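A selection of the complex's chains, in situ.
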Amino acid sequence: MISQTVTFLIKCPDAKGLVAKVTNFFYLNEFNILSCQQYVNSVQNTYFMRIRLNADGTGITKKELEERFAYLANPLHMTWSVHYGERKQRMAILVSHTSHCLYDLLERNKEGDLDCDIRLVISNHQKLKPIADMFGLPYHYLPVSKKTKGEQEQQMIELIEKNDIDLIVMARYMQILSSQFIEKYPERIINIHHSFLPAFQGANPYQRAYERGVKLIGATAHYATTDLDEGPIIEQGVERVTHESTPATLKRIGADIERLVLAKAVKCHLQNQIIVADNRAIVFPEAGE
Amino acid sequence: MISQTVTFLIKCPDAKGLVAKVTNFFYLNEFNILSCQQYVNSVQNTYFMRIRLNADGTGITKKELEERFAYLANPLHMTWSVHYGERKQRMAILVSHTSHCLYDLLERNKEGDLDCDIRLVISNHQKLKPIADMFGLPYHYLPVSKKTKGEQEQQMIELIEKNDIDLIVMARYMQILSSQFIEKYPERIINIHHSFLPAFQGANPYQRAYERGVKLIGATAHYATTDLDEGPIIEQGVERVTHESTPATLKRIGADIERLVLAKAVKCHLQNQIIVADNRAIVFPEAGE
């Protein structure tokens, strides 16, 4: 295998000796373990591990690695995935009217802070095309109405497939995706909701936050599932507000929370820090390798 | 009037010249204005003011002050209240099993950080009596069942009336007060709810927060109204948690948020910083007088 960082994400029933067995396996296969993070859910007796390896100097091929690991994993009833660092993940961004999250992702990517390859921007409006232009990215305007929704999603799917997209980011895309669409990309669609979920699910969270008189507002990045705003939460943030904050002020303050929260969630996903179980996202912290 | 701080809280339709008229009034009556805070709700065209006065050197009596102010206030359709600093507010604390908020309030009061007179602790359990004893406070054990609820609340009301209580603090009192009880004390009952409202209204918020996989938990202090957990929010706080946090850990982390949030809300109330309008609490910041 070429020199690269390899990440395994593992989930299985808890048992004695798991960490010893797994780390031994990689040790014997001559990997250097960069970091090894685990989490035991003692309520459900499940075990989770994220292990990062340096492939430098190993003679093993990917195929061999995966076959050998399966040999270890199967009797332990492991669900696992392996991620190779040699290829950047490919991203598509979905937007509507609001620009701040789009700017933020494009800028971070351009400055090298997101380790990914943003391939295209898709929108149901033309408004944000100049931003994609500024960053030299294709912008696909796919308008949508109740009637054309199925067709529009089909166009999106074609673009996603054609571009071999790994991750779809809804950067304030104000359309509800169909179950058919969502189910095609499990744990591969990240949405930013402009409230501190589960507070203010659904529409107009800032207006409702104003009316409820909350003293903090927030934003939530989560994987999209077929239950609207109920997918596994990856990251949340809040900011203090006061009675002086009008709905417009809340929206402005919220915009800064949204973009930070979305960027953090996307980064965690790109760095393979997340395992989902029972609609909860286990997000391992970035290891100080 | 004896030398003391006097606080007016005012609410009225917005109009030109309000601040000039009010501040002139106090100037002409020889008060020194310590601080003057206002808030204009431009959505509803309403005006709110908190004005703090030093009565030092004024010859005016309370009765004269109130009569003269009414003469100014009536044509401007003001709703107003005046609070004299010469008398400490009297507080009753309601608790059940959980001790941290009770300890916190008693300790702050003992150390002089809350400007109030805690008269008694009421509980539906005997468990926390030793804490009231430590602080030398009467503890009234009033057990409650579905059948005896009306009667028990009547006993509470008698204690509250007899002790001339101004503020009732539900410091994790795990009973739902009846509408009859709550309506007797509008904006005079503060409750601490152990979630970031409106998320996780109702029972078992920490268990539900765990199941939802949130990344931040919170607490909310609000005035009790007849709609459970829907009263005007005075103060909220949050703390970051991770997937590692079990329901028990969330409860422990939450306890620290609860006590700080409740103590802040109680302090704001005692310092007459709050005006309620349309179920929103306008909480003027503490002025640096």
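Order of writing sets the chain letters: A and B. Residues in each chain are counted from 1.
Following the convention adopted for this analysis, a contact is a pair of C-beta atoms (placed from the backbone, for glycine too) under 8 Å apart; a residue touches a chain by one contact, two chains touch by 3 or more.
None of the values given here were measured: they were computed from a predicted structure.
Trainee: Taking the 2 displayed chains as a starting point, can you state how many identical chains form the whole complex?
Mentor: The complex in this structure file totals 4 copies.
Quick note on the criterion: only the chains that are shown with their structure count from here on.
Trainee: Provide the C-alpha centroid distance between chain A and chain B, rounded to the nearest whole angstrom.
Mentor: That gives a centre separation of 41 Å.
Trainee: Touching residues of chain B toward chain A in the complex: what are they?
Mentor: 39, 42-43, 196-200, 211-216, 218, 232-238, 242-244, 246-247, 279-283, 285
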